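Down below is the structure, laid out as structure tokens.
For this view, one protein chain was removed and the others were kept in their places.
What follows is chain A.
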């Protein structure tokens, strides 16, 4: 009964009620740490818990206590007896806000590394001896002398342009060419001024029929695409043709070779007819390369000054399923890139 009262009284300690008659404070032995009837919960909540050593210094952790014991830390209180953790600390903490903030901040600052120049100078001699040579990713870079990674370090040092072959789950994805800034033992690399030439991996049935992508094939394909684009053709339509026909290469190259205009048109119509090509009003730029102005002759090519404009027009046709060319080679420029080493096939130094 007394216990409940005491507990209730403790819980409501914020509003201390003084009943004239009844004595609300529990018996002192319940709050005395050394007595056998000590009740810790009561002690935590009671407002009148007596402290055995009121002036004991308080520490924030065991490390502080250790240092204090070794005599390095000046005690806050008069007495040099160490404070006990547990109820004593809890009671001490409840006494008021923790030690004045500026003082605490100052103490913490003194613990920090490189807190002040004076401190640095003071420990300068001793510190230099004890601090081992730092081993981090930057210091490890020159350590690979004589090994392939040492070659990589040479690229970093001398600013050699490198070609990094990137892998897809099976085989080559593409090439990144750029300047190496940093690398590590996993061949993770940070490159700058990167031009990436790549192809998305081809899936499905074509996957099994696909000849293995090599660098030569990649760049041949890219050159082909670029040459078609230069002649003003919409790259999408051209590549569709390329995909469809085996003699796609000859088509591309015969374009400029002065065939008869009618013949050209017939060829195109044939091929595009097979593709179920869209019929769009022809803009004439494509054939300008052949020295002819072919205006609205019903050819299905869509030429635009900007490829972007062309694509926008072709996409406006919603009925048509967009035909994705899975074998198209993409190029892009990235200023700074990080490559995970797992994806690196090989690194080729450009001389």
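The rule is simple: a residue touches a chain if its C-beta (ideal position, glycine included) is under 8 Å from a C-beta of that chain, and two chains touch if they have at least 3 such contacts; residues count from 1.
In the analysis below, contacts and distances are computed from a predicted model.
> Looking at what's absent rather than what's present, what does UniProt name the missing chain, "Trafficking protein particle complex subunit", "Cytochrome c oxidase subunit 3", "Aminotransferase class I/classII large domain-containing protein" or "U7 snRNA-associated Sm-like protein LSm10"?
Its record in UniProt gives the absent chain the protein name "U7 snRNA-associated Sm-like protein LSm10".
> Using the document's definition of touch, tell me which of A:154, A:200 or A:217 contacts the absent chain.
Answer from the full complex: A:200 touches the omitted chain.
> One chain isn't shown here. Among A:42, A:160, A:182 or A:215, which residue touches it?
Answering carefully, the residue with contact to the hidden chain is A:182.
> So which of A:37, A:157, A:223 or A:340 would be touching the chain we can't see?
Residue touching the chain left out of view: A:340.
> Using the document's contact rule, name the residues of chain A that touch the chain not shown here.
63, 66-67, 70, 72, 110-114, 123, 126-127, 130, 132, 134-138, 140, 166, 169, 181-186, 188-190, 192, 200-201, 334-340, 342-343
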